[in-house]
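Working notes, structure below.
A single protein chain has been removed from this complex, and every other one stays in its place.
Lettered A and B in written order, each chain numbered from 1.
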Amino acid sequence: MRPTESPQIQLDAVSKAYGDVMAVDALDLTIGDGEFFSMLGPSGSGKTTVLRLIAGFERADSGTIRLGSEDVTALAPFDRDVTTVFQDYALFPHLNVLENVAYGLRVRGVGKAERSSRAREALAMVRLDHVAARKPTELSGGQRQRVALARSIVVRPKVLLLDEPLGALDLKLREQMQVELKQIQRELGITFVFVTHDQEEALTLSDRIAVFDSGRIVQLGTPKEIYERPTSQYVADFVGTSNVFDEEIAKRVLKMEGAFALRPEKILLSPATATAPAGAMTAAGVITESIYIGTGHRVHIELEDGTRLVALEQSRGALHPDAAEPESRGDRVVASWSPGDLVPLGTGSSRAVQHR
Amino acid sequence: MTLSSISSTLSRRPGIRLGLLLAAPLTWLVLVYVVALAALLVTAFWTIDSFTNELERTFTLDNVREITGEALYRSVTLRTLGVALLVTLIDCAIALPVGFYMAKVASRRSRHLLVIAFLMPLWASYLVKALAWRSLLSNGGLLDWAGGLVGLGSPGFGFTAIVLTQAYIWLPYVILPVYAAYERVPDSLLDAAGDLGARPALTFRTVVLPLVVPGLVAGSIFSFSLTMGDYITVNIVGGANQMLGNLVYINSGSNLPLAAAIALIPIVVIMIYLALVRRTGALENL
């Protein structure tokens, strides 16, 4: 589904400043109908402001915002066919769960019986019909999150905006909610615009991702494009961990011109005695640290010229042909990778991020 | 017992520790508050020698019978109640928009200035404020002049003057809790209501107001009960009117038991008020 086929949200040269700070800088963005679209970036990168501009909580200083075919730039939130799931859920503490969910229907003048049954349906969708009579304070974080979701979808908006909705949940719950969100989005078939600073979440859920930096989009693409082909050091670094070879290091280690990124999982470590596969690029070094991370080890290597690399070694089942004991600290190893896994980075597209 | 053994005993016995800590304030509270109130209650059922003003400690219901039976006490109670309700109404009507503006609209800087501005009258003596209103309301005073511009005079000293002055004096006591209640309403709730389609007026009615009601109730308890007990403002701007406080005052000289019995009226009224408020459930959220 490409956005250009049937645009649902269109931002043209939208800017928003807070005092001297440009929160959103002449932003162009098109989001398609039924798309799960994520805006990814660190705090202060402008992604939440874009969300609030779409919702109508903030007014753009310049530019136009369209929802469907309608210019909503000057419309108040209550005149936009968009609902929001807030980071803090923003459930009404004086209303019970059912009343919270039915609120949007109530203010639209939907009759009592109908809104009650529709609210129950929405609650059933998030599997919370059993807590309908409770107050929000009596719910767990995950339950509140789902009530907020139900409250937003019950009015059947064309677009659902989600402002870091999973941020406050623990890992297990977060992963479970990610699956549910995706399911619900598929069922409803409406556009989801999802703001997060968690790159893994964005990669998991999204049809497309926009990576934000300083009020601009620095890269826009599918999760695979973003992850596999970051166009800048900033993206390479922000989305997942990357080994970044700047021009100087690239010349020294890779004997190549330009800057490159290399994902840790693309590196194969072998004992110094082993021979590297044909066509592979290699570099010898010493393991300085090997950190167990459950699914494998994160291994830090110092090359002979002092350059540091990070590699990821999967734990493998005993049946795997390459199953072997991992190397440990102080071992001499050879790191090898395919030249095709090297991602050339654009120069000067963004400020440099220090390698972590 | 050495000092260290005392302290080790205390650290093992949190009950004793707490008791010692609270003993002084509790004694004070019991003596000053409970005993005084009990004394008041008891006195209401005594009588007095009419010439020497000496108490005669014989139980009688005469005073209670008098304050419940005489038309005077009914009309003064109704007047006092009317003033208290009007003052509360006016203060709430002012506090709701002002509190909203302070908490949700004003910039941080002007918010601080507003809070200070609304608290400032608290730094002035009660009497100064009442006397200031006396000069505002008096013949040729500011209200007289301003009212003259639109063809009205000053309301003069009397019922209206009492309501205005009391509403002014107790306003900070209502604005503060209301403002605090607004402060506690997260902005995201307002966003959420608008987001779900509620226009501002509806948002206010369905989301903000229910959440501010506890603050409003707290404030109204202040303005209501403080007005119920007042007698000084009445003396200063009330013209020929009297409220329950004045009856207490005038009788405290010549008939203490009757004064005590009259003092029971506002206590009963305030208790009824609190009971009504309690039924709304607003007290639990205070």
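The rule is simple: a contact is a pair of C-beta atoms (placed from the backbone, for glycine too) under 8 Å apart; a residue touches a chain by one contact, two chains touch by 3 or more.
Methods note: contacts and distances are computed from a predicted model.
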Listed names "Extracellular solute-binding protein", "Lactate utilization protein", "Cyclase dehydrase" or "Glutathione-dependent formaldehyde dehydrogenase", with the criterion being the UniProt name of the chain not displayed: "Extracellular solute-binding protein"
Contact list for the unshown chain, restricted to visible chains: B
Of B:Ala103, B:Ile236 or B:Val269, the one touching the omitted chain in the full complex: B:Ile236
Sole residue of B:Leu143, B:Leu211 or B:Ala260 that reaches the chain not shown, by the stated touch rule: B:Ala260
Touch residues of chain B, complete complex, unshown partner: 35-36, 39-40, 42-43, 48, 50-55, 57, 70, 72, 75-76, 125, 127, 131, 134-135, 138-141, 156-157, 231-232, 235-236, 238-242, 246-247, 249-256, 259-260
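Basically, only the chains that are shown with their structure count from here on.
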Distance from the mean Cα position of chain B to that of chain A, given in whole angstrom: 54
Residues of chain B touching chain A in the complex: 186, 188-189, 191-199, 202, 206-207, 210-211
Complex contact set, residues of chain A against chain B: 55-57, 76-78, 82-84, 86-88, 90, 92-94, 103-104, 106-108, 151-152, 155
